[in-house]
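The complex appears here without one of its protein chains, the remainder shown in place.
On to chain A.
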C-alpha cells in the first residue's frame, strides 16, 4: 500500500521537477563537464586515434597531472550525486512514471517526426518516446562510464571488470566511446532545451504544477499490473 502511494503519480500541486531532481541535475551537469574536459586532457597524453587530439583551449588542466587531479575530484561528485539521483528516481517512482514504457513503434514515429521538425512537446510533464530513450540511454551510459572508469583506475583490485571490457585498452576504448555518446547526448539535449526554452526554465524553477487529476489512467501504476 505504502509503496503504491510512493510509486504513484506525484501528488497534485507538486512541481514537475522536484528540488532534489533540479539540484542533482545541475550538479551532474557541472561534474560531467569537468569529467569530459579533464578526460580530454588525459586522453591527449596517449591518444587512441592518431588523428584526434583535443585542442588545449577546450581541455581542463595545464599539464596531464592537472587533468588527472580534476578527473579524480569530479568522479566523487559525479558518483555521489548520481547515487542520490538514482535512489530518488527509483524509490519515488519518477523513473517508472516518466521513462517507461518505451514503445518501439512510438519511438520510430517520433524519430521520424523529429527529423522533419514536426515533433511536438505540448505537455512538459510527460516525455515522448524520443526523450524517454535518450534519458534512459544516457543514464545507462553514465553507469557504464563509472564501471569502465573503475576498471581503468583499479585494474588489479577490480580485474574482473577489466575482463568485462576485454583488456585494459578495451576498457580505455569503452570509456572513450561512452564519453563520445555523452557528448552527442549533450549536443542534442542542449539544442532541444534551447528550442523549447520552457523546459530549461522548468529545470531551474521547477516547472508547472501537476494538475489535480491524472491525465489518463495509463499513467497510474495499477493499469500496468
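Here, contacts are C-beta pairs under 8 Å (C-beta built on N, C-alpha and C of every residue); 3 or more make two chains touch, one makes a residue touch a chain; residues count from 1.
To be clear about the criterion, contacts and distances are computed from a predicted model.
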Among "Branched-chain amino acid transport system permease protein", "Na(+)/H(+) antiporter subunit A", "Molybdopterin-dependent oxidoreductase" or "Sugar ABC transporter substrate-binding protein", the UniProt name of the subunit that does not appear here: "Molybdopterin-dependent oxidoreductase"
Of A:36, A:60, A:114 or A:174, the residue in touch with the unshown chain: A:60
Of A:73, A:144 or A:210, the one touching the omitted chain in the full complex: A:73
Identified contact with the non-displayed chain, of A:18, A:137, A:155 or A:206: A:155
Residues from chain A at the interface with the omitted partner, ascending: 30, 33-34, 42-51, 53, 56-57, 59-70, 72-73, 76, 154-157, 159, 168-169, 172
